[in-house]
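Missing here: one protein chain of the complex. Every other protein chain is in place.
Showing chain A:
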């Protein structure tokens, strides 16, 4: 049994202007100790996914499908049980090196808070554990008395990581953990996350728009577009030779280390991601797709195993007959 199994998850925001689907039927599994990277442009639903995993979305969001964490369904569990699973079972490292910490509380108190909530440790033990956690992420224990604004962006992100480790979770969800940081600090933080999850055998779900960062850190990669996973497979394979045209475009957008040619001509993708409220017909990617076929505006392929094992892509090009058989089943 996998640690985390997401099955046909949909998230729909109810707004005044109608329903907006942010996540449209996402399924994936994460084994214990495995590292999965979730990539995609802003607005593709990847952060909504992260918050959905612990039911942290606002009340206007409606969730269907199943999220099984450690055998229990998150979506149907009681509030009390859910609060117990939050942080102790799965914790989140948020992007906001800036805003994810409470500005008027000392960081020591903020790290201690979940420990006090989820364990029966004494105050002395909590204090000691807080100091240990800080030193574990490369900060001196006496910085526990500091306020967030007294730390640099990288140090704040270290505090977030220390906080995420506080209750020895089985899963850490890292939502754009390095986005606001400069490149050197990014590398340090990634190394830190990698070594900590390896050391403590924690599963990692890392979310980023930067495919190269994910490919470096994770075992497997999933690429999201317009609320769906369009490609999924081993990290090196997806980054090196994506099957879905969107995966290819995303991989080409980042220069590859050791390949001078890619540095000189990083390739962008024309057009904007679609408005979730008004998705194109057929494959949501077809208006921007360089390998578009005539019937792509009428066919919406599901994730399909590619020729190699262990990889899936949602594109007519990986279907045996280029998706033509779907046309008869699903007329436009």
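Quick notes on this one:
Basically, contacts are C-beta pairs under 8 Å (C-beta built on N, C-alpha and C of every residue); 3 or more make two chains touch, one makes a residue touch a chain; residues count from 1.
Rule of thumb we're sticking to: contacts and distances are computed from a predicted model.
Of "ABC transporter permease", "sulfate adenylyltransferase", "Cytochrome c-type biogenesis protein CcmE" or "Thiamine pyrimidine synthase", only "ABC transporter permease" is the UniProt protein name of the chain excluded from the display. Touch with the chain omitted from the figure is made, among A:21, A:154 or A:301, by A:154. Among A:29, A:51, A:236 or A:279, the one in contact with the hidden chain is A:51.
Touch with the chain omitted from the figure is made, among A:92, A:144 or A:197, by A:92.
Contact with the omitted chain, checked across A:117, A:236 or A:279, is made by A:117. Residues touching the missing chain, restricted to chain A, are 51, 54, 56, 83-88, 91-92, 94-96, 99-105, 113-114, 117-118, 135, 138-140, 147, 149-152, 154-155, 163, 185, 188, 191-192 (touch as defined at the top).
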